[in-house]
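Missing here is one protein chain; the remaining ones are kept as they sit in the complex.
Labels A and B are assigned to the chains in the order they are written; within every chain, residues are numbered from 1.
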Amino acid sequence: MSAVLLQPVPPSTRQLILNGVFAENPVFRLALSLCPAVAVTTTVLNGLILGIAVLLVQVLSSVTVALARGLIHPRVRIVVYTIIIAVWVSVMDMALSAFVPALYAQVGLYVKLIVAFAIIISRLEMFASKYPLVPSFWDGFGMGLGFLLALVVIGALRELLGNGSLAGVRLTAGKPLLFFALPAGGFFSIAFLMAFFNWVERRMARGRRKPAAGGTHA
Amino acid sequence: MKSRDEVLRITASVTLACAAGAAILGATYVGTERYRQAAQLAAERGAIVELLNLGAGAEVTEVRQWLDPGLPGRPGTSAVRYELRPLGDATAPARTLAFSLDGAPVPVAAAPEQGPRPALEPLGRLFVARVRDSVAGFVVEGLARGYKNRIRFLIGITPGFEIAGVRVVEHEEDPGLGAEVATHLFESQFLGRTADQVAGLGVTRDPMPEDWHAALLRLERTPAPEWRAREHALLERERARPIYAVTGATISSRALTDGVRATVDHFRRRWSLIAPQFERGGGS
Partner (left out) sequence: MRDPRSRSARPRIAPAVRRAPFARPARWLAVALLLALAPALARAAGEPPLIRSTRIEKPGRIVLVLSRPLPRTDPANFRFTEAAAPDLPIAVREVHVTPLGERVTLVVGQGLDPAGHYRLEVAEPPLRLDLKPSPWALLFTVILSSALINNFVFTRYLGLCIFFGVSRKRETALGMGATFAFVMVTTGMLSWLLFEFVLKPLQLRFLQVLVFIGVVAFLVQMLDTVLKKTQSALHEKFGIYLVLITTNCIILAVPLLNAAADSGPLESFALAMGSGAGFALALFLMSCARERVELARVPPSLQGLPIAFALAGLVALAFMGFSGLSLFR
């Protein structure tokens, strides 16, 4: 992260997207904005709709901040960022309630709460306020995509295990593990997925470090 | 001097941001509100058409029920008002009927006597569908206090006062448990029961018989009239029995059943009051 900030030249588009999806995945790696990750992920579609909303809010806010960089007084930048996010969140809220009312009914509260997502404001502060339009766009896109994918993965896991269906299409006759659809199941799904990510990372780190000196990954 | 300049600039920048934000939001609101209302209306009409198995060409009248608390300190002046309007046409002039609490018709435009009158309290909505000038069925909106929060549902009722279907439209029950009352499997248990049977309807924790369960699952793939003809014997047997509760969610099941019972009862009594007036007024 700090390496990114010190570079005068913005990182490449590919790097930015991969960063958001894997290296700094907001849910699994940074453990930010977890609330919706548990709350709305009982089905794939719910995860998808909220993921799209977050992606759009992140991209729109990043672009707005990148464009208005010169105009924002540094003393009140956090306040202005918050206003920008709140505006785009409200726009998204109204648009979703108008065009996909059935899905919106299930995720409504959490769409409004996007405004309090630490991940969005931290990207504005760390990236969009320092870089021009195009890299800011891709950074926002990468982060939003990482969030969206995380929600869809958790949603798919929970819907498949808890309800025996995927995106509303029934795959098994009964309900294999109802537990995963229950509130508590969301916490456990995330625990297992996070542990899996950690495990993969440890395996990869060990593989990489074998030739060099040993030592555990911090 | 410099600090005052700074304060001014900060104030200006925040004010500008707020104003721009509010302007964007206002524009979006104006732009999307129409679509939101249209979508809501389409969903409502879709639910009505599906519950009552209506074809095209059915005209639906929305009846909003209000309690007029009457003049303060004079309980005798309170009344129930019924506002009749074609569904989806909020600008159309409403026909209003009013009845005193004892069921006697009262003039609607009672001249406002002294003092301000308290606001009307909403008493729920119902929809009357008509095909070629005869009533094709009713849909009544009801509320029940569920396991966690309120459950909002629609009940389709045929002109012969039989349940044509129940649809839960809003609930916050636990997914996998109480939320199962919002599935076809549970909702269609009400199908085909008469209003008299519903008045004594209860809930049992017994497991649902296999053949009935299989028949209800078949209903999801078959049109209701055809299904009713084919499963006649089974339907006849089950109509006399209570509703089978969702496993692990007896309270939610009971809440919805109680809600349906009360709503059907209220509707039947109110309809007997307004039906003659409704017929006389025609489709206005």
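Following the convention adopted for this analysis, a residue touches a chain if its C-beta (ideal position, glycine included) is under 8 Å from a C-beta of that chain, and two chains touch if they have at least 3 such contacts.
Note that the coordinates shown come from a computational prediction; the quantities given were computed from them, not determined experimentally.
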Options A:93, A:139 or A:159, residue touching the unrepresented chain: A:93
Subunit A, residues in touch with the chain not shown (by the definition above): 31-39, 79, 82-83, 86-87, 89-90, 93-94, 108-109, 112-113, 115-118, 121, 182-188, 190-192, 194-196, 198-199, 202
In subunit B, positions touching the absent partner: 18, 21-22, 25-26, 28-29, 67, 75, 78, 80, 99, 101, 103, 123, 145, 147-149, 174, 251, 258, 265-266, 269-270
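Criterion: only the chains that are shown with their structure count from here on.
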Subunit A and subunit B: spacing of chain centres that average the CA atoms, whole Å: 37
Residues of subunit A that touch subunit B when the two form their complex: 42, 71-73, 75-76, 79-80, 83-84, 86-87, 90-91, 94-95, 97-99, 101-102, 105, 162-163, 175, 178, 181-183
Partner subunit A, residues of subunit B touching it in the complex: 6, 9-10, 13-14, 17-18, 21, 24-25, 28-29, 32-33, 35-36, 39-40, 43, 170, 174-177
